[in-house]
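With one protein chain removed, the remaining protein chains of the complex are shown where they sit.
So that you can tell them apart, the chains are marked A and B in the order they are listed, and the count of residues begins at 1 in each.
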Amino acid sequence: MKFGPMKAHRRARLLQILFLLVLAGLATTFLLQALNSNINLFYSPVQVTSGEVPLGQRIRVGGMVEAGSIIRASDSLKVGFNVTDLAGSTFEVNYTGILPDLFREGQGVVATGEFTRDGLFEAEEILAKHDEKYMPPEVAMALEAGDSASSALP
Amino acid sequence: MIVELGHFCLVIACVLAGLQMVLPSVGLFRGNLLLINTGRSLASGVFLFTVLSFCALTYAFLTNDFSVAYVARNSNTLLPWQYQFSAVWGAHEGSFLLWTLVMSTWTLLVANFSKPLSDEFRARVLIVMAGLSVGFYLFLLLTSNPFERTLPFYPSEGADLNPLLQDFGLIVHPPLLYMGYVGLAVPFAFAIASLWSNQLDVSWARWSRPWTNAAWAFLTLGITLGSWWAYYELGWGGWWFWDAVENASFMPWLIATALIHSLAATEKRGVFKSWTVLLAVFGFSFSLLGAFLVRSGILTSVHAFAVDAERGQAILWFITIVIGGSLTLYSLRAWNLKSVVGFDKSGRENFILANNLLLTISAAVILVGTLYPLAYEALNDGAKISVGPPYFNAVFVPLMLPLLVLMAFSQRSQWAATDLRVLVYGQGRLLAGSTVLGVGVALLLGALDLWICGIATLAFWLTLNLGMELRRRVKGRQAPWRRLLKQPLAVWSMVIGHFGIAVVALGIVSAVMMSEETDLRMAPGDTATVGDLEVKFLGTEAVQGPNYLSDQGRLEVYRAGQLLAVLQPEKRRYLASQSIMTEADILVRFAGDIYVALGEPLSEGAWAVRIHIKPLVRLIWIGGVLIGLSGFLSLLDRRYRVRSVLREKKISERQGSETAYV
Partner (left out) sequence: MSKPSVLIPIVVFAALVALLGFGFRLSDPRLLPSENLGEPIPAFQLPNLLTGRLMTEADLTGEPFLLNVWATWCPSCVAEHDALTAIHTQYGVKIIGVNYNDDVDAARRWLEQLGDPYAFHVVDAEGTLAVDLGVYGAPETFVVNAEGTILYRHVGVVTEGVYQDTLATYLAQDSMGGS
């Protein structure tokens, strides 16, 4: 093919390029679709209380676990607690399963799941990655949002 | 005193690395052979002083010298000695010291085991490596000095090593992984040296192949070990999480895997020259990117080190200069490079091309998923998102399936023209046979699932093809079995490595599709049924470890009324840091691991208990080890054992024919 006539060579080249372009287009479409159907948006407590969150859609929420709010069922792994931004916005979280080792009252937490009704979050996964040296950026942002929202009030 | 000496040794190593970069460069400029060759002896100096420095830090740990801030943060008098030793690389500063030690080791090896190279070319390779080393040493000394003291007031007791890291896995995992990460600097240096000297011929490919194989093998073992560690130490029973840091090690592996294949094609057939150079640059870029992701705190991860903006910035600058410079050099050189020669449509080159495409695209889509939260944040005014494992599974699996098919199909292909009839000969029967075996495995596992049948069939098909290839090599000759043993190690390496992939594939599909996972509340005396097993919880008792207190659970596992094992998972509270750790207990059976972990204590002596059954999950790590070993095996091939220039020449003369191994 290398020594073929110029025209045939060019046409083959063009076809190759076209083929590659179509392939790249398809791949990009697929990729973006896969990305967009698997991202989980993050919401802060103040967004929750102001009713910005969608119901029944998989999202992530975060804030601080309110002290003294943890309630356990006595016969299963069901647990409920409140998530707060320490600035007046609070909502309830329900979860069934094993909480992470770092889960604690007064600590940052990020949960993945969905709101089944206003103000009640059914979590599928709980992360308490307030590990080493700082809190998750999401939690920091959530609290900050709460702060500025409460200070904006008269 | 020893500590100050250690710091001083590090400074000397940095200066020597600087000389190692400058002197041979001057030599090249002036044509002074004496200066050109200084790089080799300086490599020993750099290595020696880095080792001394490393020993000094180790000494500080073993003697509990808490006046050293790094020791005070990561050790404790109660910490068992083997962990005091491994704590040296338990956090950012010390692990980067290990990184430089590994770098100086590779440089030393290249300096001393590169006889076939011309003095000039070797000097260029060493200059590039020395340049990288200088960057590493400066980073260590200026932003992350592990020898910093907190005088005059220092704590009488250290804060202890992160309990997650108090484990055998951590003793070996980082050194292996770093040997891989940093080892990719060697093919990178070869590629840059060949660009620099404008010698983009096949020789650089031949020279850098054993080094690439070695680095790749280390990386493979490191990742495998990391996955195993996550499985038994994190307490969630998972073996891969698509976590940003895991991805950071997996992307260089994918690129390195593409690189070892493309190097082979470049060496043997002279194709893909500029592409192979680019891959070598990419491989090391991904290593550096990994270091950045882990050490800058830009992405949250269970493995990430402490956040430090200054360090992240420094690494980002380093990446910009090194990789930006390399790619600029590449663009300049490749601009004038003659276009790639055509190759036959049926040869092995095609399969390697497909392999390279699939592997690079996989690395690219993982990169997109890993960095997408950043891009999203940048474009949407700081809104936070996360990309979940479903994305990675959705894009990675469809790329791996064709790779597996091609892998099976390509085993019998040859360089240049391959008769298609040879390639497809008997494939129908092999495929039929492997389908039977695949369905058989699925039935044994107890589920006629399409995924299991499919993947198992592909795994067997690959294995059978490997067997056929070995058979082809000895067929029709005398004493075939003895001949089989006499096959060159390069062939065995290829067979074992690809077989490892088949093993991993089977392990993954079985662990993903067949796992039984239960989390439940268990009071003492409660029994739970999981799969065909009954697990009885007897309660917990307090146990004291060297530096922790622990609640140790007792669970009896029965199968058909017969006691299989007593498992004792623990919930530990480490005294110094007051942190809590889950220590799972695992019953290893060939049919499947029984994995038990304690969640948290509930009321009245009851506990949250996690019970998983994972059939064939071990195959993932067994396969990983096989793949890694295959890389080392290839190094033992006689081609690489030959050291003298003379013999090297003879070999290159013989290399005209593929059967020159005789």
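Criterion: a contact is a pair of C-beta atoms (placed from the backbone, for glycine too) under 8 Å apart; a residue touches a chain by one contact, two chains touch by 3 or more.
Note that this is a predicted model, so its numbers are computed, not measured.
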Out of B:Ala56, B:Ala69 or B:Leu132, which touches the unshown chain?
B:Ala69
Given the contact definition stated above, which residue among B:Thr328, B:Gln414, B:Thr527 or B:Ser603 touches the chain not shown here?
B:Thr328
Looking at B:Leu109, B:Leu141, B:Val172 or B:Ile319, which makes contact with the chain not pictured?
B:Ile319
Consider the whole complex, including the chain that is not shown, and state which of B:Ile2, B:Cys55, B:Leu371 or B:Leu587 touches that chain.
B:Leu371
Chain A positions in touch with the non-displayed chain are 64, 67, 86-87, 104-108, 130-135, 137, 139-140, 143-144, 147-148, 151
For review purposes, identify every residue of chain B that touches the missing chain, sorted by number.
69, 72-73, 150, 152-157, 159, 162, 274, 278, 281-282, 285, 292, 296-299, 306-307, 309-310, 312-313, 316, 319-320, 323-324, 327-328, 330-331, 334-335, 337, 339-340, 371, 374-375, 377-378, 382, 576-579
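Basically, only the chains that are shown with their structure count from here on.
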What whole-number Å value describes the gap between the mean CA coordinates of chain A and chain B?
29
Note which residues of chain A are touching chain B in the complex, please.
1-2, 27, 30-31, 34-35, 37-42, 60, 72, 74-77, 97-99, 101-102, 112, 129, 131-134, 136-138, 141
Tell me, which parts of chain B touch chain A in their complex?
162, 235, 297, 300, 302, 304-307, 341-342, 361, 365, 368-369, 372-373, 376, 382-388, 390-391, 394-395, 519-521, 579-582, 599-600, 602-603, 608, 610
